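Heads up, one of the protein chains got dropped from this complex, but the rest are sitting where they should.
So, subunit A:
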Amino acid sequence: MPVGTQGTIKGLTNSQLEDIGCQIILGNTYHLALRPTSELLAEAGGLHKFMNWRRAMLTDSGGFQMVSLLHLADITEKGVTFQSPVDGKPMLLTPEESIQIQNRIGADIIMALDDVVKTTITGPRIEEAMYRTLRWIDRCIEAHGRPHDQNLFGIVQGGLDPVLRDICIKGLVDRNLPGYAIGGLAGGEDKDSFWRVVAQCTGSLPEDKPRYVMGVGYPLDVVVCSALGADMYDCVYPTRTARFGTALVPEGVLKLKQRAMADDTRPIDPTCPCMVCKNYSRAYIHCLVTKDAMGSQLLSYHNLYYMMQLSRDLHSSIVEGRFPKFVCDFLSKMFPEGNVPEWVCNAMEVAGIDISSCCTFSERVCNAKVAGIDISSDCTLSSSCGEHDSDNVSDKYDELKLKLERLRNNEDALRR
């Protein structure tokens, strides 16, 4: 689900979203309630009509933004107290109010207000938040005015504690909701804990209801969570990273701001059939990104196309019974050296998918050592370039090219 915070996916028109095959978008209740206000949206016949979006739509509860955007949010049993960004006065968002606002916005899927805590926090606060989320879900169900038009999803909380997650899941499933979300993740926890929570939740949530992992959207995370049995994702990553000049490609990411791109006449992804890759070179996109609106527009288009294509491929490979092969192909493109992260290997083992064919990391390292070259630093280069300034990157790029060439020569020599 591409994120359209304020009633628009940044930089794209509805017709473009339809062209790239987007079926559902997400709106942020908090932003929409501030501007243009839920009352105005209701008057216009709901957000669908207001923005003329004919396909599906989901709104979040607004609770997350309050905690993430506002420093002075205080959560009590009544609701979330926060400082109004308009006049600075303290305001209260209760579960009832969140649902009423979402009823007025009129999305097809609405989210219950949950008590969001950082996953990195430990101690009794996690437990408190989980139980409060369960108490609030009843208030949400009670307040829901349009249960026949809008599907209320409950959110599983409980931090990284399997016992708390289990209590939460049981409590929510008892309420027999139309769908369930796995919340409180993608907030800085380590990947190994992240996938374990997803695996635990998908393992005990009902088979016949959709499962939505909130705030997850890196391509690799989407593939892993899908393998674990999750169905829906949302993330600002594809469009946000586009605005900073990064393209999503099967090999990982491509930083178009790098100086090396200025003379690169290839498309962003030669295997991608999207409008941008069919028409434009990296060199041209390079001169647009982070300077002109068109750079954001074209890269957002490509990145969302990439995510939609990934979702379609996941779907069809599962339907056609070739999902394990798809996962292996995906991983071997992203990690051509075979250095698939350990957490992915662990998650795939639990998901029952054999990825040994693309996990040849240890073997490669041995080979490289024989050739007298340390490849471990190179393997991570593509993902860490962004932290350097552009001058360093171009130097590094040349250095890497040289290294690769040497590696190839050595390999040839070894073969002979």
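Please note the rule applied: contacts are C-beta pairs under 8 Å (C-beta built on N, C-alpha and C of every residue); 3 or more make two chains touch, one makes a residue touch a chain; residues count from 1.
Convention: contacts and distances are computed from a predicted model.
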In UniProt, out of "TBC1 domain family member 15", "NEDD8-activating enzyme E1 regulatory subunit", "Ubiquitinyl hydrolase 1" or "Queuine tRNA-ribosyltransferase accessory subunit 2", the chain dropped from the view is recorded as "Queuine tRNA-ribosyltransferase accessory subunit 2"
Given A:Leu12, A:Met66, A:Val80 or A:Ile268, the residue that touches the chain left out of view is A:Leu12
Considering the complete complex, of A:Val67, A:Val173, A:Leu220 or A:Met275, the missing chain is touched by A:Met275
Missing-chain contacts on subunit A, rising order, are 6-8, 10-16, 19, 31, 35-36, 40, 43-44, 50-52, 262-263, 265, 275, 278-281, 283-284, 286-288, 291-294, 296-298, 301
